[in-house]
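Coming up: chain A.
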Amino acid sequence: MDRGVSDEPLLVVSGLSRRFGGVVALDGVDLSVRAGEVLGIIGPNGSGKSTLVNCISGFVRPTGGSVRFRGRAITHLAPHRVAALGLTRTFQTLRPFHRLPAYQNLVVPLSSPRVRRLEGGRGRGHRGERDAQAIDILEELGFERDSRVPYQVASQLPTGHLKRLELARCIALRPQVILCDEIFSGLSPSEIASLVPLLGKLTEQGIALVMIEHRLRALFQVAGRVMALDRGRKIVEGGPRAVVEHPAVREAYLGLEEVPS
Partner candidate 1 sequence: MRKSFALTTVGLALVVGVCVAVFPGGGRDDTIVIGAPLSTAYLYGWSAERGIRLAVEEINSEGGVDVGGTLRPLALEVIDTRDLEPGVPVDDAIKAVEKLILQKRVDFLVGGPVRSEAALAVMDLVSRHQRVSIITTGVLSPAYHKAVADHYDEYKYCFRITSDVVTLADDLMAVFEEFRAGFGLGRVFVMVQDVAHARAAGDYVKKLLGERGFPVVGHEIYPTGTTDFAPGLLKAKREEAQILFIWMDMPETAILLKQRRDLGLDCLPLGFMSAAEQPGFWEASQGSAEHAVVDLINGGNARGNITPWTARFVAAYEERWGLEPEGYGASSSYMAVYALKDAIERAGTIEPEAVVAALESIDLEGVYGRIRFDPESHQVVPSTDPTRGAVGCVFQWQDGERVAIWPAAAAVGTLQLPPKAK
Partner candidate 2 sequence: MEGPRRRERIERGIKVRSDSVYALSSLEDLCYLAAPRVLLVAGLLLMPLFLAPLPYWNRVALSACVLAFLALSFDFLANHAGLLCLGGAFLYGVGAYAAALLNAELGLPVALSIPLGTVLGALFCTLAILPCLSLRGIYFALVTLMYPLLMSRLIEATGALGGTEGFRGIDGFGSRWVEEYALIGVLLAATFGLRRFVTEPAGLVIQAVKDDDQAVRAAGISVTWCRTKAVFVASLSGCFAGAYYVHMYQSVGVSAFALDLSILPIAAVVIGGPGTLLGAVLGSLLLVPLGELLRDFGSLRIAAYALILTVVVVLRSEGLLPFFARKYHQLERWTEV
């Protein structure tokens, strides 16, 4: 909450379900996250992880259950309203505004109603000021200010940069919860290593992260709590070690190479 820290969970999801035709993608999932906490969500392909993110962030309408954010029901809110309240997300597939230069990608969230409100409704703000803000945020995420990178058109940036740009776009919105949909995938170990402290910095600011991941080793460096999904159901939740050693998880993951033992 804007006013101060509280023990109340920021985000409470209860009994969330979603069916596509006859297929049950989500089946009564519960979860809750507090400020500054990192919740990891793991599960094999098709276990409903992305659908979960889509349902929470309002992009897909859940067929049952409820989502509460800061005590307010947001179950059927349009995505932009959810985001305006402070709950935003990254996308699994890279979706930059590819015709715009990197820093202008951030101008979009920076000129959203939410940021304007948080800045005390200073109206439209200066163009230069907003650009400067964008470049500041990008620098925090490792886009060197004096290089040409922040000014390059997004479609010309490499994957690693685009992943960080995706995150930067979320941060620019000054959210309280970020749902990260596989931000580690496709990154080299060194890139992941540079990203981990950054995520730590975000949690220090009180931002809660919900991270969907396949890269479990990296996930366990940041996530305090992990839950596992299989076929749309939550099978277990707890500390990283406990979850991984759970027989049901091992069974669901059998054959997946990156299960740390």
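Throughout what follows, contacts are C-beta pairs under 8 Å (C-beta built on N, C-alpha and C of every residue); 3 or more make two chains touch, one makes a residue touch a chain; residues count from 1.
Candidate selection criterion: all candidates are chains of the complex that A comes from, given by their letters.
The shown structure was predicted, so the numbers you read here are calculated from the model rather than taken from an experiment.
**Q** Please find, within this complex, the candidate from 1 or 2 that touches chain A.
**A** 2
**Q** Quick one: in the complex, what on chain A touches candidate 2?
**A** That would be residues 57, 59, 78-81, 83-84, 88-91, 95-100, 104-105, 107-115, 124-125, 127, 130, 148, 151, 169-170, 172-173 of chain A.
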